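Note that one protein chain of the assembly has been removed; the remaining protein chains are unaltered in position.
Chain lettering (A and B) follows the sequence in which the chains are written, and residue indices restart at 1 in each chain.
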Amino acid sequence: MSTYPEHFLYTKEHEWVNAAGDIATVGITHHAQHELGDIVYVDLPKIGTHVEQGKTLGSVESVKAVSDIYSPLTGEVTEINETLASAPEKLNEDPHGEAWLVKIRMSAADEIKKLLSAADYQTYVGAES
Amino acid sequence: MRYLPKSDSERQEMLAACGIATAEELYAHLPAEAKLNRELNLAPGISEYEIIDFFQARADDTAQGYASFLGAGVYRHYRPVLCDTIVSRGEFLTSYTPYQAEIAQGTLTAIFEFQTMICQLTGMDVANASMYDGSTAVPEAAMMAVRVTGRAKVLVSRVVHPEYREVLTTYARHQGMPVEEFGYHAETGQLDLEDLEAKLDRETAAVIIQSPNFFGIIENVRAAADLAHKHGALLIFVFAEAASLGILAPPTDADIVAGELQSFAISPSFGGPYAGIIAAKEKFLRQLPGRLVSQSVDTNGNRAFCLTLSTREQHIRREKATSNICTNQALIALMATVYMTVYGKEGLRELAAQNLSKAHYLSSKIKPRFTGPFFNEFVADAPGPPEDVNQKLLGKKIIGGLALNRFYPELGNATLLCATEMSRRANMDIVAEAYVQ
Partner (left out) sequence: MIRKVRPHIVQNEALLFEESSPGKSGYQLPTLDVPSVDPHLALGSGNVRDEIEGFPEVSEVEAIRHFTRLSTWNYAIDLGLYPLGSCTMKYNPRVNELVARLEGLAWAHPYQPESLSQGAMQVIADLESALLEITGMDAITLQPAAGAHGELTGILLVRAYLESQGNPRKRILVPDSAHGTNPATASMAGYSVQNIKSNEKGMMDVEQLAGLLERDDAHDIAALMVTNPSTLGIFEEDIAKVAGILHAKGAMLYMDGANMNALVGLTRPGDFGVDVMHLNLHKTFSTPHGGGGPGSGPVAIKKHLEPFLPVPVLKKVSGAWHFDYDRPQSIGRVRAFYGNFGVLVRALAYILAHGGPGLRNATVDALMNANYIRRKLEPHYDLPYSSPSMHEVVFSDDRQSAHGVKTGDLAKRLIDYGFHPYTVSFPTIVHGAIMIEPTETESKRELDLFIDAMISIAKEIDTDPKSVLQAPYSTRTTRVDEVMAARRPIVRWKPDRSSSQAAD
């Protein structure tokens, strides 16, 4: 049983958001990495890419499947986690910490309000499984 | 029937086990309007002896026992006996695609060796397990370059094999990939660098050149690569005569190599099956189409091989796949692998050197039309219409060179002559004589 950090917000597509000022760090949740199994590759957008809430920003691959990652927010990608290129397994090991995916400069900050709290997300995945 | 291993009594047993009385009940559920209510209008089955007879008659109606000076993308090279010995083994011939690694290590190991040898030959870092042939490897390489650069257009040299260019056009038409050609120098027979430069722009994803080119001439690959790279485009190097890699400098300046391996123990077989390859620099690994074999370990830590990066492929990525390719040319690639093994490091070089010497003997007697350096093929003007000189040669049981006006009308009576290690001096003398008039 893993805890979902209280100060994060979550989406039904199993992404997490950690907002500080107008920069949001984004990743996938423990539930997501568990469902995907051993992750072998992460495809991230280039820095400067404009992303939109609900649209794909990249993908995560296991040996036999590819899953799209949906952007929880609209904005511009300011940073990407380069370490995942050589060590995609980090996404299985530490999805909420070391294996963050991208940082986005939010352009529509009130999109945050539509996201789920840790408690709500916990209930959601509890119901899903 | 000898391929149906069931006796009538066994069939009865099986029908009984299925709870049905007659075999017809197995397909009784087909819609009435779909049922074929007659036998197929094909002659009854024949014996093995008759099958051989049938095809022998076809073979007899096709040139046999002729010397040939045709090249143009399909080359006559001696096929070591070992190649057929190995590919005729049932474990290779009748095995499936190696998706189940534990019972396909034979195929996987051979493909890993194949991938390695292609890299060694071409100077690239990574290579796939084969494409259908050289002609389809070209558009696949172009599509790769488009994915990598995010640009749309490709430039292709007019002295890339004409049929390869036709295939590229067919594929490109529906990919939103404009294809433009650049010319060649009438004197050297090499690609025209000025024309290339004039056509290069920010929209060019790749420049596609072939060396030796269709005229047999060796290109200045570095110059073409430098130009392409200067404009942010990739250089795709194409080869149709694999034997040339035994002696010619590998295209290390290229980003992607697309080629044809027919020269390596693959019978000309009236046009196929052959085996193409795509090889590339390391950074393009994930954009390669087709199957890839990787080294790994099993649960006991022993070295073992498996297919990898399957997420590029159709069975997983479906409409977003790097290509739709599924079945490729594994057995043909195996033939080439055995060939490369039999000749080996020294053998491929000596083979290439012999080809060079044979063709240059011929060119010492028939003046080449172009001044550029060549490997085992060159262009020479026939003394009159090529059909005439070729007709004369047929009378001596020699198939002459390819008349080039079908692809390059501006070249008039030019013919493309190829001499390999199988070409005999006596026959070359006859050809030379026919060209003198």
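Following the convention adopted for this analysis, a residue touches a chain if its C-beta (ideal position, glycine included) is under 8 Å from a C-beta of that chain, and two chains touch if they have at least 3 such contacts.
Because the structure is a prediction, the values reported are computed rather than measured.
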For this session: Could you tell which one of B:Ala72, B:Leu191 or B:Ala414 touches the chain left off the display?
Result: B:Ala72
Exercise. Touching the left-out chain: which of B:Leu191, B:Ile277, B:Ile332 or B:Ala414?
Worked result: B:Ile332
Problem set entry | Contact residue for the chain not shown (choose from B:Val293, B:Ala382, B:Ala414 or B:Ala434) | B:Val293
For this session: Looking beyond the chains shown, say which of B:Glu10, B:Glu187, B:Asp201 or B:Asp226 touches the absent one.
Result: B:Glu10
Problem set entry | Residue ranges of chain A at the interface with the undisplayed chain | 38, 40-41, 61, 63-64, 88-89
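Convention: only the chains that are shown with their structure count from here on.
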For this session: Give every residue of chain A touching chain B within the complex, in rising order.
Result: 40-41, 61, 63-66
Exercise. Across the complex, what residues on chain B touch chain A?
Worked result: 286, 310-311, 316-317
